[in-house]
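Excluded from the complex is one protein chain; the other protein chains are retained at their positions.
After this line comes subunit A, so read on.
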Amino acid sequence: MALVMEKHKMPEQDPKVRARNFQEVALGYDEDTAVAEAERCLNCKVPKCRQGCPVQVNIPAFIGKIKERDFDAAIDIIKESNSLPAVCGRVCPQENQCEKHCIMGIKGEPVGIGRLERFVADYQLAKNEEIKPIQFAEDAQKVAVIGAGPSGLSCAGDLAKMGYKVTIFEALHVAGGVLSYGIPEFRLPKDKIVRREVENLQKLGVTIEVNAIAGRLFTVDELMGEMGFDAVYVGTGAGLPHFMHIPGENLNGVYSSNEFLTRCNLMKAYDFPNHLTPIAIGKNVAVVGGGNVAMDAARTSLRLGAENVYIVYRRSEAELPARAEEVHHAKEEGIQFKLLNNPVEILGDENGWVKGLKCIKMELGEPDASGRRRPVAIEGSEFELDVDTVIMAIGNGPNPIVASTTPGMETNKRGNIIADEETCATTKEGVFAGGDIVTGAATVILAMGAGKKAAAAIDAYLKSKK
């Protein structure tokens, strides 16, 4: 049988239609397409794809089960390693992970591993099966997880499966971290996917306490002391928005991407006033930055009714940190890219509202320490962009609230918690940390990988203490 060199296409909403709604863009495979895509897998003896997966899902095995149309067995295999497959199948940058190593990718396109993972995860969610709770031992040890983002959820899921009683403490009123407040509904549906994967984890036996702000309501020392936990995992993420510190950043109409996306995703401001959180958006929007968060903010702006949405980025297209697929989707929907431009001032009107963004043109100079060519301002090239809303999406730092209240747990000069790369152990005994709070802002799946490593290390630590 001849090899099929290209991935089976996944149906998508028409760009013109979807640019004005919040429904999911990619619609997913049906059963026959999933089986046909699975047939493309060569079932390599040494499956390189697995090396690329931060949580080491047994990829050839689950794809093999899809070929046999045994979708239940396929999802069981994935769930041995991955607590949130419906999420990962959607938001992982597979081109840099599992699919990057796929042999089929050498001469053609790699197998659509992410699409297949998504297919079986959705298949199982649709069946709405009862989940059998874990039977914990009477004297099971207790682990506290701070933060219900991808790394905390992954760590908690693994620990529960090992028989530990896990409580996740989450500051917001909903679990999920960036999955709930950051990634938009049109890429990752909240009620249909995120909430249900979190609920399944709870049904398994993981306790989640929302509205519980570590560092304020209790400290790490209190968790390990009077609250009776045997170990703590800190997965608080990178949630502190950076600003440029240019004039005009406090004008009305200027948001951090975190605020903008939180209002929209977590608080459902797109459904205002049925949901009471407001969002104010103008006709012309500038999003500053070139990462996935910038693409999310830009595409959200369009869906809220903006007429012109610009991505303002100081480097060129080749350096855009966003996934190629996201850039492609953004362009299809009509986002305008203002590349090699850097904002120098936000201009305001007499009422304190944004009326323009003053930018300077840039050119690329010599490569910097990161290997990327450094953008250099072209003197005298300032110009004004006519906008009434500005969204800053230039990155996030670590929130200091937990580290500053935990004596003995050291941080580096950027405020990230220092933790062993392999074991996630911090400088404080019994306290582990992983995900963005350690590495700085990265990806969902890397955070999940860290949570998984930490779970194994916590297991080893607690066994050694018993």
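Operating definition for what follows: a contact is a pair of C-beta atoms (placed from the backbone, for glycine too) under 8 Å apart; a residue touches a chain by one contact, two chains touch by 3 or more; residues count from 1.
Assume contacts and distances are computed from a predicted model.
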Complex member absent from the view - protein name from UniProt, among "Ferredoxin-NADP reductase", "Protocatechuate 3,4-dioxygenase subunit alpha", "Cytochrome d ubiquinol oxidase subunit II" or "Electron transfer flavoprotein subunit beta": "Ferredoxin-NADP reductase"
Touch with the omitted chain, as defined above, among A:Lys9, A:His173, A:Lys203 or A:His328: A:His173
Residue of A:Ile146, A:Met267 or A:Ala419 touching the missing chain in the full complex: A:Met267
Touching the absent chain when the full complex is considered, from A:Met5, A:Leu276 or A:Ala460: A:Leu276
Contact with the hidden chain (one of A:Asn200, A:Asn399 or A:Thr426): A:Asn399
Those residues of subunit A which, in the complete complex, touch the missing chain: 171-173, 181, 210-213, 216-218, 239-241, 243, 245, 249-250, 252-253, 255-256, 258-259, 262-263, 267-268, 272-280, 351-352, 399, 401
